[in-house]
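With one protein chain held back, the other chains of the complex are shown just where they sit.
Residue numbering begins at 1 within each chain, and the chains themselves are lettered A, B and C in the order written.
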Amino acid sequence: MDTLLSAEEREFAQQMRQFYRTEIPEELRFKVATGQELTKDDMVTSQRILNANGYAVPHWPVEWGGQDWTPVQRHIWLEEMQLASVPAPLPFNVSMVGPVIATFGSQELGQRFLPATANLDIWWSQGFSEPNAGSDLASLTTSAVRSGDKYIVNGQKTWTTLGQYGDWIFMLVRTDPEVKKQAGISFLLIDMKSPGVTVRPIQLIDGGHEVNEVFFDNVEVPVENLVGEENKGWTYAKFLLGNERTGIARIGASKVNLARAKAYAAVTKTATGTLLDDPLFSARLTRLEAELTALEMTQLRILSTQAAGSEKPDPRSSVLKLKGSQLQEDISEILVDVLGPQGLDFVTDRVQGEGLTDLPLGAVDALPAYFNTRKVTIYGGSSEVQRGIISKALLGL
Amino acid sequence: MDTLLSAEEREFAQQMRQFYRTEIPEELRFKVATGQELTKDDMVTSQRILNANGYAVPHWPVEWGGQDWTPVQRHIWLEEMQLASVPAPLPFNVSMVGPVIATFGSQELGQRFLPATANLDIWWSQGFSEPNAGSDLASLTTSAVRSGDKYIVNGQKTWTTLGQYGDWIFMLVRTDPEVKKQAGISFLLIDMKSPGVTVRPIQLIDGGHEVNEVFFDNVEVPVENLVGEENKGWTYAKFLLGNERTGIARIGASKVNLARAKAYAAVTKTATGTLLDDPLFSARLTRLEAELTALEMTQLRILSTQAAGSEKPDPRSSVLKLKGSQLQEDISEILVDVLGPQGLDFVTDRVQGEGLTDLPLGAVDALPAYFNTRKVTIYGGSSEVQRGIISKALLGL
Amino acid sequence: MDLELNDIQQELASTLGKYLRTEYDTAARDAILASDEGISREKWQQFAEMGLTGLTIPEGYGGAEMTFAEVAVVLEAFGRSLVLEPFVATAVLGANAVLLAGSEEQKQAILPGVAEGQTFLAVAALEPGQRYALAQPSTTATAAGDGVTLSGEKNGVLGGDVADHFIVTAVENGELGLFLVAADAAGLTRVAHRQADGLGSASLRFADTPAQRLNAADARAVLDEVVDLGNAAIMAEAVGAMEASLTMTAEYLKTREQFGAPIGANQALQHRAADLYADLEYARSMALFARLAVTAEGEGAEKDRHRDVIAAKIVVDSTSRHVAQESIQMHGGIGMTMEYPIGHYAKRLTVISRTFDDADSLTAELAQIGGLIEPHAADLS
Partner (left out) sequence: MDLELNDIQQELASTLGKYLRTEYDTAARDAILASDEGISREKWQQFAEMGLTGLTIPEGYGGAEMTFAEVAVVLEAFGRSLVLEPFVATAVLGANAVLLAGSEEQKQAILPGVAEGQTFLAVAALEPGQRYALAQPSTTATAAGDGVTLSGEKNGVLGGDVADHFIVTAVENGELGLFLVAADAAGLTRVAHRQADGLGSASLRFADTPAQRLNAADARAVLDEVVDLGNAAIMAEAVGAMEASLTMTAEYLKTREQFGAPIGANQALQHRAADLYADLEYARSMALFARLAVTAEGEGAEKDRHRDVIAAKIVVDSTSRHVAQESIQMHGGIGMTMEYPIGHYAKRLTVISRTFDDADSLTAELAQIGGLIEPHAADLS
């Protein structure tokens, strides 16, 4: 799609491509490209290199390290990052809490947190979801009761991704239980080393430990850790959730994965040739390629409108989320199916040892990734929520 | 599936097969088998032969010409009829008004109407749907006001299939506008030659004239034409609509059509062989074959329960309607796709004349049938209604 | 990056849209559809006056010398109103075939008439028993004096019912060629048909029919380009038709009441309508993708053109089927009647999704030429 870009945009893309491929250690990018799990250190390393070059938080205000880029440039920044399999900056830091502090927090709060957040000196966790507040987030019950210059926090959060690494957690808490549910919520920052904070791992069916429950038992939080005004947290949360919706389609990453499925199929033998020659398999791959192109063109069309001046969030981004997440799931499925009967075991290493043939490429990550990817149609506004938005906002139903 | 039948059932099937293929004129069966439109005479001819042999109304009470058959026998009767491409007895007569009169009408009404109904001496039309009462049938407004020994009927019916041939019409009319909508409806028989009855054709997108609007302008109807009790019509209608739900899957007919698609594909040349060898086309056919088998096994499983003693209507018959209608649509679509670019014209004859090659087999009927078949997921309880029944009755949602 | 319409295109879309809404409403269209020819020569004349019939024809031949981008704008509007006149046949397929393959003399002879709205064209390439294959017709051309005579048979000739000239594929001395045949040529038999969507087509028989060679360029390359243009054109038209279908369906869901509430209050229908919307966005994106492919210039553009067009058509075809089927289903019985417009849209979409090939064959073809993405895995060198 390079041909759609202007000469300047193309040069910018070239510059990003060059940067990612020379400055981010190849071993990290190899890990991402082959679906290996990243360590905390890997992610910190990558983000610090990005940050040192001004590429960790380009969408933040310039004052806090952001770049004055067009929507197309931001798209290129992200797309090229995914195409180069660069470990992404931690979204909890750069897309969530950072913009909220920058936009709604005091100057003092910004100085205290933003540089460290951009540089991943602080690892942020997200404390939004609760066991009984999933899609209906505003019904959350974790309470923060003011007592002198502190809040006393009690309750439970869940689905806290990578919470095991968390230094701090940004929370939605109920500060006023008497009013309409959205009106009594505040946005609070909590040091996870505070007494009374307990993190409990949730084991997932992909065999890994990606998410956690976080319990709060009379946790004392200084009032200066409140972002913005008390009881205005829902506004900040909506701002946060509406941020960067276009990036959620993960087109670059899907391209890398689909290219991978195709490459593996080309080396997978069948009775009559390779799996890539198999008519039904290749038709399935080809349809996914056409869909991915449609997704990308849709993203570019939306960007083009933004570039042309409109600044409002586009409800069509719900189409990107709905379709992009489904496509990620479909691609994760075909990566399993490439493996055939060798895609059914959970293994930690392609090397079986004992003189046995190594397992095929993708055998380690495809199946866990398939199960893990089930989340993408659930989180960040489930497919059902997106369909609701489309039918209401775009069709008037 | 013959092997699933008992020896007696198999013999019965053989007998029906033999009868249909020897007694029903081949030219009629050829018309059905190749999707040609039947004339009124064709349908009358076929039904009279069936009736003369006791095969037009086997599911009626024996007193009125029915047979004391098991559910499996009734299934075989219908399945073999479809497999032999026998024009089916007119459903308005044999599955709708006949059973209602036999069950809820007086002995006198039965004598007056049932023999002529079984023999298609009277051609019945159905007067249920109205422009503003589709899936919500009970909201109908056509009124019948008692005046002495007559009802005065005013209003409009629609979707009256083959109403252009109708001698009589069985109607749901509102006899009490004051009560709950289901409670004020009566079941009335009206001579379509009565003054004030007007039939207006509705042109359909398949190019044909299958359905009609019927207008009633102060039509006088003798009170003896009321079936059963006044204001009990909804009960009779529900009985009627619940009748023979299993037959609605039209498995025999789908088998004939799928075999046809396959036969045409086998004589359709492509660059590398025939269309039947084309991997994607044959995969599509094969999936439909597997689905058709699943549908048939599901029907047999339900029949088996009935045979084993249960007499209640099975809510799983909604599965047969939902799946069977979708399958009919899918098969009608593949019959169009076999034709490729020659499946796009509406033509009345395969012969083009002027020395031009005849159009391919199926060129006349496939496209109209495709459009006509859109109805099967709409009428007789739309797919949406069936999903509602399943989620409520079978899943308790 | 700018994918929006430019000012000229916006003006074109707006003017044409206004014209069609008033002059080509359902009643006007129904009347044209019921007429003997199934088209309005008066409307065609008006299209000519608006510069549409010669939209991409160079000014030297009396045209407006615009690009395919403007053609797409016109066809999206035509799709929205289900215009019946043979614009794709004449102004896209026919005019481009003559433009690409005709001699200066032939262009002078044919194109001004097209631009003026006096001449209809049709490309005759499909043959009985050949399905969608175009490369090896059995129609033959034999040298005769300055020109040739043709023998053979064609079918599915879009716009062939009213065409004044045909551009015909035939084999001469083992080579594929394009030939120009006048509709009144000796030995030419024409049987007119109507497609399900009301558009005209024809079957043709040639018996030693005199014809001129159109050989200013390689016939295969011209045929490929013309078909790619045609595909891109009907994709734009499909987008217009789908947009109108969805608008109409959403409106119906909001107004039709059942069980005391608009049927659009049913969440199951809301979600299915949302899926239609999302699919339509895909189709819109891919129609744009195809439009960009056929207007692209520079290295590799020609090679990528066909690949991108068929990739686009795979998406547009399946979306067209989806929208056509769901629009009728959501309307219920009324969606199947000729009185109500939605069924007409469904018919046009049903035809488009099988014009110039269908999604399955295109999928196989795209796979065969390597798809859109290079196989690559970091752990595979």
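Quick note on the criterion: contacts are C-beta pairs under 8 Å (C-beta built on N, C-alpha and C of every residue); 3 or more make two chains touch, one makes a residue touch a chain.
Note that this is a predicted model, so its numbers are computed, not measured.
Of the listed positions B:Ser46, B:Ser85, B:Thr142 or B:Gln328, the one in contact with the omitted chain in the full complex is B:Ser85. Checked against the full complex, the one of C:Asn96, C:Gln270, C:Gln329 or C:Thr355 touching the unshown chain is C:Gln270.
Interface residues of chain C facing the missing partner chain: 266-268, 270-271. Although one chain is not shown, part of chain B still touches it, namely residues 3-6, 9, 29-30, 33-34, 72, 85, 255-256, 258-260, 262-267, 276, 279, 282-283, 285-287, 289-295, 297-298, 300-301, 303-305, 307-308, 316, 319, 322-323, 361-362, 384, 386-388, 390-392, 394-397. Mapped onto chain A, the interface with the missing chain covers residues 129, 132, 134-136, 139, 158-159, 202-207, 211, 268-271, 275, 278-281, 284, 329, 333, 336-337, 340-347, 352-357, 360, 367, 370-372, 374-375, 377-379, 382-384, 387.
Keep in mind that, in the parts below, only the chains that are shown with their structure count from here on.
Put simply, the chain farthest from chain C by mean CA position is A. Mean C-alpha position of chain B lies 38 Å from that of chain C. Distance between chain centres (mean CA atoms), chain A to chain B: 53 Å. Shown for chain A are the residues in touch with two or more other chains, namely 279, 283. Shown for chain C are the residues that touch two or more other chains, namely 269, 360, 363-364.
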